[in-house]
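Sharing a structure with you now.
Every protein chain except one is present and positioned as in the full complex.
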Amino acid sequence: MKTPPEDHDLIRWLDEEMTPAERTSFEARLEADPTLKAEAEEMRQLSLSVRSHLPKEMPVPHPDFFNSQIQVRIQQMDLEERRAAARPAAAGSILSSLWMRLLAPVAAVAMLAAGWLALRTSSATGSVVVSVYTPDPKVQATTVENTEAHATVLLLEGLDAMPAEKNVAGLSVHHAETDAQLATTTLFDGAGQVLLVMGKDARNQPLIFSHGTPRG
Amino acid sequence: MPASPASDSDEVEDIELVKRSQTGDMRAFDALVTRYRGRVYAMTYHLVQNETEAWDLAQEAFIKAWRAIGSFKLDASFYTWLYRISHNVTYDWLRKRKIQGDGEFDDERTDHRVAAGAEAVPAAFAAPDVAMKRAELGQRIQEAIAQLSPDHRQAIVLREVEGLSYDEIAEVMGTSIGTVMSRLFYARKKLQELLKDTYENAT
Partner (left out) sequence: MRIQAPVTLSLLFAAWCCGVLPTAAQTTTAPPTTAAGKSAATDGKVWGALVYAVTDKSKLTGAVEKAPDLIPDLTDRLAKAFPFTDFEILGQHTQDVFREYESWVVPSPELFLKVDSKGPAEGGGLNLHLQFWRQQTVLVKTDTILRTGSPLFIRGPKWRDGQLIFVLALKSVGGK
């Protein structure tokens, strides 16, 4: 009958955690006890299986993005810390009232404020989203300065997906002509064909009057 | 475009990269991330059995490592230190999830999590061997491991995958050696039970 310490002996032997003397002694027991020996063998097989099927290393999905996200988040944390330190200066800024009106998520305010301040003081060479506003409260905007990608990313959460059956057509615009009087812009392709005409309706909403055959 | 850090990292020792990271050199740290992300991700994945969460937790681990790198003693093993951090981060998450209720994801960090594109993440791990039987066995083992409790799973992973000694496992898990042994024994017995049918059919 095995008792808990004996169970431990079994795995200690398996995992080579025994002293040479202990090992010799245990191996003698194995020879004398076929049941124990069978159990030890079964456990050894299991160990091998597990080891060969659980890799020590696995490819990270989107490895470049993984690395750049880490950098971005570290920078965001630094910015937030600086913002906290620079708080007296930020409070007096006239832009803060603009942000209070426009921005819903407080975190975004903090980050943009800190980001704008920090980047200005360090004479940044990247693009900066100074303020952002989403008319639909369901949509949230977050800005990320991604130095690895050398780009500024504006993330929009809460957008409805474009229907799968919709053909999202692209246009290859060669040139555009704006008629200020009619307040319309005509887009032309390389062959001089009209791709579409942009105008505005009475409510200042964009209106696409017509377009030729879009690509896609 | 600046040269990719990966080109230097093979020649540069961990210790050098860590020293540079300690002075705030993010490029050096980035090289460490590249060097160890596969292992950290494997570790978090084995524990939480979910790609998206494992990805996030691996991120957390590296970020915490960056924050704490000043306190890293240069004569220690960087990987073991990183490993400990990964373990803590994962366990904190598991504990929190347990408190919040099983199966509920933590929605607090929505921005970067959604940015990770949960639905778009492809399966990262494919069975190394194309033989159906072996792939099936691998699948069954993964499933069996997933059925263990986190503590038992962690003990098995640390022992079988990472090859840590009992002392080291005890240190990582913050328990006694006796507990480590009990967990290992129980985990192996449980796996045997779960895989009984598989072994019988595998040949």
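Order of writing sets the chain letters: A and B. Residues in each chain are counted from 1.
The definition used in the following text is that a contact is a pair of C-beta atoms (placed from the backbone, for glycine too) under 8 Å apart; a residue touches a chain by one contact, two chains touch by 3 or more.
Predicted model only: the values in this text are computed from it and were never measured.
S.K.: Quick one: which of A:Glu6, A:Glu22, A:Glu41 or A:Asp78 touches the chain that's been left out?
M.R.: Residue touching the chain left out of view: A:Asp78.
S.K.: For the full complex, which residue in B:Met26, B:Met43, B:Ala58 or B:Ile169 touches the chain that was left out?
M.R.: Counting the whole complex, the residue in contact with the absent chain is B:Met26.
S.K.: For a quick check of understanding: of A:Thr19, A:Thr35 or A:Gln205, which residue touches the chain that isn't displayed?
M.R.: Spelled out, the listed residue whose C-beta touches the missing chain is A:Gln205.
S.K.: Please identify, in ascending order, the residues of subunit A that touch the omitted chain?
M.R.: With respect to the unshown chain, the touching residues of subunit A are 61-62, 64-65, 67-68, 74-75, 78, 82, 118-120, 122-136, 139, 141, 144-156, 159-162, 164, 166, 168-181, 185, 187, 190, 196, 198, 205-206, 208, 211, 214-216.
The rule we apply is simple: only the chains that are shown with their structure count from here on.
S.K.: Quick check: how many Å separate the C-alpha centres of subunit A and subunit B?
M.R.: Result: the chain centres lie 19 Å from each other.
S.K.: For the complex, which residues does subunit B have touching subunit A?
M.R.: Residues in contact with subunit A: 26, 30, 33-34, 37-39, 41-42, 45-46, 51, 55, 58-59, 62-63, 66-67, 110-112, 114-117, 121-122, 124-125, 127-128, 137-138, 141-142, 145, 156-157, 159-162, 165-166, 178, 181-182, 184-185, 188, 191-192, 195, 199.
S.K.: Sort out for me which residues of subunit A touch subunit B in the complex.
M.R.: It is residues 4, 7-8, 10-12, 15, 17, 42-43, 45-47, 49-51, 53-63, 65-67, 69-71, 73-74, 77, 142, 155, 157 of subunit A that touch subunit B.
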